[in-house]
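Missing here is one protein chain; the remaining ones are kept as they sit in the complex.
Entry: chain A
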Amino acid sequence: MIRFENVGLRYGMGPEILRDISFQIPPSSFQFLSGPSGAGKTTLLRLLFMSLKPTRGLIQMFGKDRSRITPRDLPLLRRRIGIVFQDFRLLDHMTTYENVALPLRVRGREESSYRSDVSELLKWVGLGERMHVLPPVLSGGEKQRAAIARALIEQPEILLADEPTGNVDPPLARRLLRLFIELNRLGTAVVIATHDLGLMEQVDARRMILSNGRLDIYD
């Protein structure tokens, strides 16, 4: 589904942040992306989300060469990817429900066609009671779950999550992890960027460890 070959990335004339990164993300796979702070996890996620282009190497996204993907094609490809940001990026003037429904709204779907799906998903992530409140009154964990729900609403082929348990307590972190596992069981590939070793130990999954710009993979 996604293939990186000898990918390198540098900012300006500085040293390479990522060097000779090669890996594949098969459909329905589950992997953790880990490494010390500043190792380039977020940068690698941005490459996966196509908001950055590599300075060298080959990236294939859903069978297409990244260098040949035009800006016009990007929105359609991004719809196949769900992303959860570390800082949530919820729109404060919209309710939780409206934030989660946003991906469907931008596709021009009628609200009546997705209302029950969004409500069900919100209940599923434990936000049934917080559906109609604005993000500023949500706790960190609730915002995180809302951001996850927004990434899942379109049932993407792959979910990228940047430190999804960074703002939640351990019980909720375990619950979110169960959510990701359940999602993966239903066919969505999952990449979780985290430096939470406790979280990784709970699942027997592939680990991609970034250090000094290089990637080591432990299957």
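Heads up, the rule we're going with is that a contact is a pair of C-beta atoms (placed from the backbone, for glycine too) under 8 Å apart; a residue touches a chain by one contact, two chains touch by 3 or more; residues count from 1.
To be clear about the criterion, contacts and distances are computed from a predicted model.
Peer 1: Determine which name in "Ferredoxin", "histidine kinase", "ABC transporter permease" or "Alpha-D-ribose 1-methylphosphonate 5-phosphate C-P lyase" the UniProt entry assigns to the undisplayed chain of the complex.
Peer 2: "ABC transporter permease"
Peer 1: From the listed residues A:M1, A:L58 or A:M94, report the one that touches the chain absent from this view.
Peer 2: Spelled out, the listed residue whose C-beta touches the missing chain is A:M94.
Peer 1: Pick out which of A:N6, A:S51 or A:S67 touches the chain that's been left out of the picture.
Peer 2: The single option touching the absent chain is A:S51.
Peer 1: Taking the full complex into account, find the residue in A:E129, A:D169 or A:D216 that is in contact with the omitted chain.
Peer 2: The single option touching the absent chain is A:E129.
Peer 1: Per the definition of touch given earlier, which of A:I83, A:L159 or A:V203 contacts the omitted chain?
Peer 2: From the options A:I83, A:L159 or A:V203, the contact with the absent chain belongs to A:I83.
Peer 1: Which candidate, A:G35, A:P103 or A:P164, sits in contact with the chain we can't see?
Peer 2: From the options A:G35, A:P103 or A:P164, the contact with the absent chain belongs to A:P103.
Peer 1: On chain A, what residues meet the omitted chain?
Peer 2: 9-13, 17, 49, 51-53, 55, 71, 74-76, 78-79, 83, 85, 89-91, 93-95, 97-98, 101-103, 105-108, 111, 115, 117, 120-121, 123-126, 128-129, 131-133, 150, 154, 175, 178-179, 182-183, 186
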